[in-house]
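Shown below is the structure under consideration.
What you see is the complex with one protein chain gone and the rest in place.
Labels A, B and C are assigned to the chains in the order they are written; within every chain, residues are numbered from 1.
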Amino acid sequence: MSTIVQEMGAMAASSVREILDSGQGSPAAPNPQLWSILSDGGWGSISSDLENGVELRDILEVARVSGRYPYSTPIVSTLLAGRWFELDDDQLESGIVPAVRRGAQVVAPYYSDGVAVVDGLGGIIAASPSAAEPFSLLSPLAVLPSSTTVLSEAHLGELRAAFLAVAVGCADAVIDASIAWSTTREQFGQPIKGFQAVRHHLANAHIAREQAWTAAIAAAHEPARSAAWARQGFALARTSIELGIQVHGGVGFTWEVGLHHYLNHIIELQSVLGDDQ
Amino acid sequence: MSTIVQEMGAMAASSVREILDSGQGSPAAPNPQLWSILSDGGWGSISSDLENGVELRDILEVARVSGRYPYSTPIVSTLLAGRWFELDDDQLESGIVPAVRRGAQVVAPYYSDGVAVVDGLGGIIAASPSAAEPFSLLSPLAVLPSSTTVLSEAHLGELRAAFLAVAVGCADAVIDASIAWSTTREQFGQPIKGFQAVRHHLANAHIAREQAWTAAIAAAHEPARSAAWARQGFALARTSIELGIQVHGGVGFTWEVGLHHYLNHIIELQSVLGDDQ
Amino acid sequence: MSITRFDEPAAAKFREDVSSWVHEALPTKWRTDRASLTPDEVQQAQREWDEALHAGGYAGLAWPAEYGGRGFGPIEELIYYEESSKANAPDGFGRIGRVLAGPTIIVAGTEAQKGKYLPRILDASEIWCQGFSEPGAGSDLAAVRTTAQKVAGGYVVNGQKTWTSFAQYSKRCLMLAKSSTELRRHHNLSFLLLDMEQEGVDVRPIRQISGEEEFSEVFFTNVFVADEDLVGPEHEGWGVAMTVLSNERGTTEAATRLVEATAQIDLLNRCCARHEGLDGPRLRDRCELLRWQILRATEEKAADLDWFTAGSILKVQWSELIQDSTRLGVDSGCPEHRDYWRHHYLASKAMSIYSGTNEIQRNIITDRVLKVAR
Partner (left out) sequence: MSITRFDEPAAAKFREDVSSWVHEALPTKWRTDRASLTPDEVQQAQREWDEALHAGGYAGLAWPAEYGGRGFGPIEELIYYEESSKANAPDGFGRIGRVLAGPTIIVAGTEAQKGKYLPRILDASEIWCQGFSEPGAGSDLAAVRTTAQKVAGGYVVNGQKTWTSFAQYSKRCLMLAKSSTELRRHHNLSFLLLDMEQEGVDVRPIRQISGEEEFSEVFFTNVFVADEDLVGPEHEGWGVAMTVLSNERGTTEAATRLVEATAQIDLLNRCCARHEGLDGPRLRDRCELLRWQILRATEEKAADLDWFTAGSILKVQWSELIQDSTRLGVDSGCPEHRDYWRHHYLASKAMSIYSGTNEIQRNIITDRVLKVAR
């Protein structure tokens, strides 16, 4: 595997981005059709179709793109599950998400309506949950696992790499928003992008984001060190977003603008991985 | 003891500064008369003259001022020794410096010509050394200790506070030089003080310097925690100087401009204290 | 004569007095059952606390005696803030009145304004809010666009303020509005005392990323302010506001934050980040440094030394300390305190922004403390 994405991965990422982009959902009201559009287009099964030759590196590319959208879908874990297991068409179509036990509940990190679930480090389960809150908080599922397929350490390593790529996508979205804001927002008679302190915050956000992306790629190459990569990479992705919030000033910490959804999402991904330091 | 200096301390500091300022020495060629001028003026004995009521806090003020000058004198340790021990006039006049054993040598941190020496954590010794290199490197002394007065933990705590104040004086000198340089030096058609990145470096150097000063004052109040204060305070003083070097750009790392003397001096002070973490 | 050093016996005595008073005066339900209070009960406790402060003589701690205050200095003020923060006292609705409106009126108000407003600030019968920030005037506070048009007998105010604490409970607002479209920057604003209980005042809470609603937006549509409620000369409100703000940015806010930081860092070292041995001890050292930085700044203020330098350093120091602490808390992932850390981590993001962004603080240090001309 190379650090560079293959053509298939780049194409998939840009198609998925286009679909998510036109999805017109919001964190508060995600579009429940989004997953079926992706799934109908066949984007959920590219990793299980062996002719495509899709590598983990390509899945990272799709994962990064999907992190940009706060109304996320089970595409990342479905692509991974398709790579790991022999799934039937129904399972691929409904989508797969990993789940974690929290006390008596089983919770999942993605908005999902009638998905199959890979149970934390437990297995694939069929479920018909109704997700309580999308994206930013884990969604409690009503139905417990019916079958078990244990995720190996190697699976977990790949999951870490892919989730880290999602976190980089979160940073991408916040950096884009911060650049746009710095161009629009005026203080002291000029757009704030004119201030070197703001410009250096943007530069540092970029540096941290790129380093987080390198950590994701490295994690994909070194599953045995993936926990260390995740620790470093998630912190870098969060740093990048924190800088973006600072650039936004007062509106950065309003619920309405919603930059916290990205931070929350990263914290949830870490929590699903169980990589508490 | 208050965090605020007394009138006597403020007056002593400004007088000592005036004398050091007019000393016209340089790191490479310190003025050997400097200490006798200070000593003749009675500035070395203010702490042993009980009528003055000089507190440790006042000694810190003198110590800070003396840190500004790369051709330093034994004033700080002499004031401390005068506070701790009954010294005779000859000892006060020749000055007292702490010394550390390094292998077979006894070394002292200040330029000194015919001084008495307080032996590391060992005792007061009479010595007639000829210091090889002033200020920035420990000077080997030719004569070994002749008597022993053990420095208590309380003494060591006060020594830490006073040396930390010297380090703050080092930061003062570098910050002043950096402000002057940022005003003179032009790049991109304007003095570099016009760039917010440079201005924020100066602000951060100030913040670190003020915090180091607070650490020195706190160490004087809490001798039992002085090692922790020293660790934090010396690092802050060094950070302040590092930022000043960065503001100086290329000339900041030339021997000729000599900002490294201040860093070296701080490292030596730490080494005399034996506060290796 | 107020206390000038923390090591005076009078300071220890005062601390004892405050501490025992605070513990007695705390509203009962707040003391015994805080975690389970309803929003209404919390508000009730805040009102009771305002009354207690007045009854106990703590409402005008630093106000001159002639205006009903105790005439104390910065040391007593700090001791009060430390002790009430440690006891986790409620945030009374009267805070803006006591800390900002009152001192401003005392310094710059007319005799009539003093007589009319000060007693009701002290007994908290009238709650105040502060109308400085606007959507377009954040770091650049002088860019106020809310207008105050001169009419017979007063001004008509139109515009929008934001980041306004206590707005929904306030009878009055101290505000900056643009009274001239012709005069130059910094000399085109007037400082007004506005009655919030009028038609045309619309308060809308702002939800923060932590989920809390501590601030509001306030919209003004043709709201009247009488000539008698102008503070200082017309168009010279900027100078008045600067007096207020130099009071705001300082040691007492830092003292409150120190208590918050201490609790968080204790939790890290006791539980969540205990096994790491990573940043916990260093955070504790930084916390101690903040404590001494506050003591030093307060004694310098009490000694009438130049203390302007202190506020900006403290602001940067406590905000970065709490941000670093909550970051470690989130990373530690201690299951028991997961929600605690996530909440405080998100809430801490605002700290490097409000009360003057940390970038503005650094500008202030270079501009006004180091005096490096631009």
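One rule holds in what follows: a contact is a pair of C-beta atoms (placed from the backbone, for glycine too) under 8 Å apart; a residue touches a chain by one contact, two chains touch by 3 or more.
The model shown is predicted, which means the values in this text are computed figures rather than measured ones.
Trainee: Determine which one of A:S15, A:N52 or A:N204 touches the chain that has been left out.
Mentor: The one listed residue touching the chain not shown is A:N204.
Trainee: One chain isn't shown here. Among A:R83, A:K193, A:H248 or A:H261, which residue touches it?
Mentor: Answer from the full complex: A:K193 touches the omitted chain.
Trainee: In the full complex, which of B:G23, B:P74, B:G95 or B:G252 touches the chain missing from this view?
Mentor: Candidates B:G23, B:P74, B:G95 or B:G252; residue touching the omitted chain: B:G252.
Trainee: Contacts of chain B with the missing chain: which residues?
Mentor: Its contact residues with the unshown chain are 186-189, 195, 197-198, 231, 235, 238, 242, 245-246, 249-250, 252-256, 259-260, 263-264, 267, 270-271, 275-277.
Trainee: For the chain that got dropped from the picture, name the residues of chain A it touches.
Mentor: 1-4, 175, 179, 182-183, 193-194, 196, 199-200, 202-204, 206-207, 210-211, 214-215, 217-218, 225, 228, 231-232
Keep in mind that, in the parts below, only the chains that are shown with their structure count from here on.
Trainee: Classify the chain contact graph as line, ring, star, complete or other.
Mentor: complete
Trainee: Centroid of chain B to centroid of chain C, CA atoms only: how many Å?
Mentor: About 39 Å separates the centre of chain B from that of chain C.
Trainee: Report, in whole Å, the distance between the mean C-alpha point of chain A and the mean C-alpha point of chain B.
Mentor: 54
Trainee: Do you know which chain A residues sit against two or more other chains?
Mentor: Expected reply: 195, 197.
Trainee: Residue numbers in chain C touching 2 or more other chains?
Mentor: 359, 362
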